[in-house]
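A protein chain is absent from this complex, but the other protein chains hold their places.
A, B, C, D and E label the chains in the order they appear, each numbered from 1.
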Amino acid sequence: MVMAVLTLGAVTANAQEEESPVADYTEMVESYGAEYAPAFDFFTVSMLWTVIAAGLVFIMHLGFATLEAGLTQSKNTVNILFKNVWIISIGLITYALLGFNTHYPGAWQIENWIGIGGPIGDLNADGNDTWGYGGLGLAMTAYGDFIFQAMFAATAATIVSGAVAERIKLSSFMIYSTILVAFGYTIAGSWHWGGGWLSQLGGGDDAFYDFAGSTVVHGFGGAAALAAVMVLGPRLGKYTKDGKIKPILGHSMPLAAVGVFLLFFGWFGFNGGSVLSANPGPLGLVFTTTALAAAAGGISSIFTSWLVLKKPDLSMALNGLLAGLVSITAGADAVSVWSAVIMGAIGGVIVVFSILFFDKIKIDDPVGAISVHGVCGIWGTIAVAIFGGASFMSQLIGVVGVYVFAFVFSLVLFLIIKAIMGIRVSEEEEFEGLDIGEHGQEAYPDFSVTSR
Amino acid sequence: MVMAVLTLGAVTANAQEEESPVADYTEMVESYGAEYAPAFDFFTVSMLWTVIAAGLVFIMHLGFATLEAGLTQSKNTVNILFKNVWIISIGLITYALLGFNTHYPGAWQIENWIGIGGPIGDLNADGNDTWGYGGLGLAMTAYGDFIFQAMFAATAATIVSGAVAERIKLSSFMIYSTILVAFGYTIAGSWHWGGGWLSQLGGGDDAFYDFAGSTVVHGFGGAAALAAVMVLGPRLGKYTKDGKIKPILGHSMPLAAVGVFLLFFGWFGFNGGSVLSANPGPLGLVFTTTALAAAAGGISSIFTSWLVLKKPDLSMALNGLLAGLVSITAGADAVSVWSAVIMGAIGGVIVVFSILFFDKIKIDDPVGAISVHGVCGIWGTIAVAIFGGASFMSQLIGVVGVYVFAFVFSLVLFLIIKAIMGIRVSEEEEFEGLDIGEHGQEAYPDFSVTSR
Amino acid sequence: MVMAVLTLGAVTANAQEEESPVADYTEMVESYGAEYAPAFDFFTVSMLWTVIAAGLVFIMHLGFATLEAGLTQSKNTVNILFKNVWIISIGLITYALLGFNTHYPGAWQIENWIGIGGPIGDLNADGNDTWGYGGLGLAMTAYGDFIFQAMFAATAATIVSGAVAERIKLSSFMIYSTILVAFGYTIAGSWHWGGGWLSQLGGGDDAFYDFAGSTVVHGFGGAAALAAVMVLGPRLGKYTKDGKIKPILGHSMPLAAVGVFLLFFGWFGFNGGSVLSANPGPLGLVFTTTALAAAAGGISSIFTSWLVLKKPDLSMALNGLLAGLVSITAGADAVSVWSAVIMGAIGGVIVVFSILFFDKIKIDDPVGAISVHGVCGIWGTIAVAIFGGASFMSQLIGVVGVYVFAFVFSLVLFLIIKAIMGIRVSEEEEFEGLDIGEHGQEAYPDFSVTSR
Amino acid sequence: MKLVVAIIKPFKLEEVKEALSEIGIEGMTVTEVKGFGRQKGHTEIYRGSEYTVDFLPKVKIEIAVPDDVVSKAAEAIVKSAKTGKIGDGKVFVIPLEEAVRIRTDEAGDAAL
Amino acid sequence: MKLVVAIIKPFKLEEVKEALSEIGIEGMTVTEVKGFGRQKGHTEIYRGSEYTVDFLPKVKIEIAVPDDVVSKAAEAIVKSAKTGKIGDGKVFVIPLEEAVRIRTDEAGDAAL
Partner (left out) sequence: MKLVVAIIKPFKLEEVKEALSEIGIEGMTVTEVKGFGRQKGHTEIYRGSEYTVDFLPKVKIEIAVPDDVVSKAAEAIVKSAKTGKIGDGKVFVIPLEEAVRIRTDEAGDAAL
């Protein structure tokens, strides 16, 4: 083996003194034996995909921020952007502090149900920086695993953020979102990804199937959002005294569209990264089902809104794309392309009626988060039983389990925060906008006379 | 071989029960024999690049959407964003329905000229999920191939969308774009990429050379756009009765700039992905020629517009970047870096004069799509003969063939739609804006008094 | 070997006539001998990562453009976008013309201090398109190396651009930025990356440690910006006659937020690509430290600004994310995750006080570039000595060397340009805005009456 | 005829419009304005510097009315726009010598 | 002197400006406003809820003119702004007691 490396050096005659990553790598592989080369190489490329996918999931947070900002009033835009900076920051730190070691435990406090881990240490120690991590159970290093999962963590809080926008007290939301991400999401996640009870349904044979998290991520966020909105109440002026709905318009459709396209883009990392390796077979399938479900959701929501509302509604078309994406997230690797198209298309229909329904029952959700993530999350999860061969019972149990937990956790947490410090800004602040009220800043100060 | 896997298991002592992607992969490779390891590994990394490149091409659609929105009036912004949601959605679905199997036929209806394929099936069947796809003819699975090509498909329609903006009837455009993508683009594409007559020029020795589609994608879109604009006529008020040009200003330069930078970004996937593998040699070259041509186009258009118009014009600088990109697309893998710089620079000059020219002859193209994609597409294709050793004759034939086809196809289609349902909104709607007229929505409702 | 390839062909029975990238690759590998397979494969995947990282660094330029545009007045937006198109274009061309061969010299004009190289040639020649480039010293081809480094080059000029915004004469800035990128940055870079004196401190054992460029890129830009602002003076009306600060508000917080999130996204390529291979160990670590430092910077700046300014300030939170990123850039591969968190958090505190400080001493930096890049660049570099085991002395020498050079270079260059052609627009133009003055264009013309 | 000009708080626009509707006034013209008065603007912060926003967003309503409707209109505005807090705004009455409806060339009270 | 105030449809601004130019009026001040009147706004939809946009975009033109030009100016506006469709707008004439050109301190008709 040493000889081989020497030969390698000879081939590259102009080799410099400095260290050579390629030679190092080769030497490392050869120290295991040539027969391990494919394993190393597959590991390396899979790990690369994992970190790139993490980057793509990161950009979803910009998508959420701009979508949310676009669909709300300009007087609350600073507040919304601020919340999104907060969420991604606290989400990452919290996941390092206790999320990661909760999702990969071995150490439950309550077996299969509750286990809170501690901060991560040097994840490259003990050979975790090579293909040895998890005993080849994963084709990535522990840091790769960490950063990919960490980017998911903040998603749940972001979903709630959109639903409670334009009226929630900033400090209360900051505390709420921190606890939701730190404990709520991590616990629910551990049921599925941490080897908890959901992964053991039917003795593991009929395990709950949720590929990239229709239920565990999106459904969790949607159910938590529903509880939050119920406690918080609608925005002032949204529903008139005589029971009519008075829409409060989002201030920038371009921002909203940028948000949705970025979410679509990032979803390739969300679903594609959930393959957890660069295995060409599932990777190509997942990219294809993801894109086609989104497209089908877009088209079906366009025609549904056209039929129902008489006009082709852009905000519904945008939500339709997202609905398609949420609908395929649970089964992206388990269904055929045309099943994916049907799943996405049905998601696009559902989201239109769901938004109309929640508006009718006076659940005021400015961005449609409950419908997109919560309702389509249910559909997407159940659809894996219909189209992907998962156990219908397990899917149902999983949905009910996660949604009820998220709803109750969010409800109790919100009520406690409400009791202690309040959760809603004053009427006057709501009229004036949270930008001035909470931050003393304006999003577009230049349009005012003063800045001239 | 089984032994080897066992040994592997022994190395990773803490291996868990769960399935191991790395071990699976290794086992699969070894079932073929160790000598296939490089093939498998190259295939895996190439496939990864293919799907990432597909994601990058996807984000170009956000680039198109924001560029188009930025260069048009705010009263038409909802309409433009809507059209872009429509195009990407219908483009993907259509490509699955009949585009893919048209581009990879074997089954012509009219040999080498027209072949319309059917819907895709399970592309992972028959070993297509491994390196076997296409008999090693491609370093990607069939799904990888599909999703990458599918993202290209909608581009042609998007190009037209910009040129006909601010006056075209929505329903007519939706039908037009669907048919253009479903039949027009797929047929033209099959001539080049489906083994059709363009790929057989000179018995295949002097085949038409169009690396990533200067002609087949951009030229096609530009020529179709020209026909569409000619049928449609200019926007009201663009040309005064006394023959003067009255510019209709785009409403947001930041949106336009975001669009161009995103297109530049996505072009790394468009051209880089067209290497069709992760082969380090061409990959590095293509990234470099692509970036340098864009840069040269930006610089040359800046100075051209400065000289001609007396002021450095941002919209021309942005179009210059795109002109450089279109100009290198046909030959990105076939020319040297300094040739790329010259090609891009000439593209940047051409685009300025071309935009001025089309404005003078009253072809009203709000975003300059005909010049950027159509005219620079010709230049880029011909330039491969000058700088990259392609046959001049073949390049010419290819350009003429594709442009004439695209123009005629678009013209006939547009005239038919015009006869049946009309193609233009009413004068009143055009004055008021298509956002209110077609969608009953505003892009920036918050700036109006009512929303306060 | 030939036999092996034949066998391979046999496996894929439906192989077509056309060339097969996989077979070509396999053949190439086998021509070296099977024992080189891991080297080739690692090289291929590393090269792929390099070009993807280059794409990510490219998108940082969109981040800079939108951040800068968002934090300045709308009357200067066209000018800012234009400058950013210019910078990325000239940066790439310049780097091809003389930057690359300066950073990888062998040919100093003044040994270890100054060496200006010539234009690049065919970098794929001499086997540079395979793993032979640099004698395995790098896991990428020469084009990969080039395009990744080229994307870095323009960064320094972009940093200055933000600091001098809203008052600098366009033509003067264009000349300034070209020379800064062409000579200033390349020389400073060569000290560290070109094997110059910084890399030889302590005989190379105590070499200056700056992983991805806290000092060499960000510090360089920040110090150059400081000199530029000192020569240029503050914007009119920023400091009143009685010595008070009158803030000039940025016109769009959404644009600014988009910019920061895109910078964060691109930073994964900036730092991650600086691993210079796809080595799973460092790659996962670098992604993790980068993300956590940014998050910590965001959180600490939020609380710092809240304490100091009484309100949670969005623009400070955004700068905090960037501060965290700059703070980790020098040591991203050399510190533990919790060190990264501390480094980022301290960066987030520093940036708040630094911005306040520079405002107090009347250094008018509209976007906070000097604080974010300059001051946090110092902190990040020194922190590697504290947390990452680098030599404190070497780090100090490196910082002083690069900062002094950048400051003096920028100062002299600016003074010369000032003497020859002036550097500042007229008072009237500054009042009216540079968009009208320099470009005769408006960024948002649609909001004016005329466009209706 | 008089031109009744009211400067009010933006969120009161809807109520004022309804109050005017009730007394039969169907036409008005509205402008976004900034007001400066007893009501002081808030202090805001931008990147660490405090500054005062003097001008607060207000809405100006202009209503041309026949002489006999002036006081009724003014009253309706005052009542519906009042919050009792500083910054509620003003009503001004300006003489109007002529009014023409562009569509029909009608002039005088008939044009309103 | 009088202040002639016209509320017109936005896309008529150019024509009105030209009509005024033709009768020698060189100065005017223009404001974007929202109008409420007989012309009812359209129904719009946002995420499934219908709502009516009562206020339509209009443009207000203010022109200070000597007494003898008033009727000519009003006429020119009415003629050029007319489409005959509801919502064409109004012309109001307000007495003007004084006018000063800031640049030169000229007052009265000379200031216009």
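Simple rule for what comes next: a residue touches a chain if its C-beta (ideal position, glycine included) is under 8 Å from a C-beta of that chain, and two chains touch if they have at least 3 such contacts.
Remember, it's a predicted structure, so these values are computed and weren't measured experimentally.
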Residue in contact with the excluded chain [from B:145, B:313 or B:442]: B:313
Among B:284, B:368 or B:398, which one is in touch with the chain left out? B:368
Extract the touching residues of subunit C with respect to the undisplayed chain. 431, 436, 439-442, 445, 448-450
Contact set of subunit E toward the excluded chain (per top definition): 3, 17, 26-31, 64, 94-103, 105, 111-112
Which parts of subunit B face the unshown chain closely enough to count as touching? 245-247, 249-250, 305, 308-311, 313, 315-316, 352, 355-356, 359, 368
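To be clear about the criterion, only the chains that are shown with their structure count from here on.
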Is the C-beta contact count larger for B-E or for C-D? C-D
Looking at CA centres, what chain is most distant from subunit B? D
Could you work out which chain's C-alpha centre is the most distant one from the centre of subunit A? E
Can you compute the centre-to-centre distance for subunit B and subunit C, using the mean CA position of each chain? Integer Å is fine. 29
What are the residues of subunit C that contact at least two other chains? 34, 37, 41, 43, 45, 48, 52, 131, 249-250, 252, 258, 311, 313, 315, 447
Residue numbers of subunit D (touch at least two other chains): 11, 30, 45-46, 57
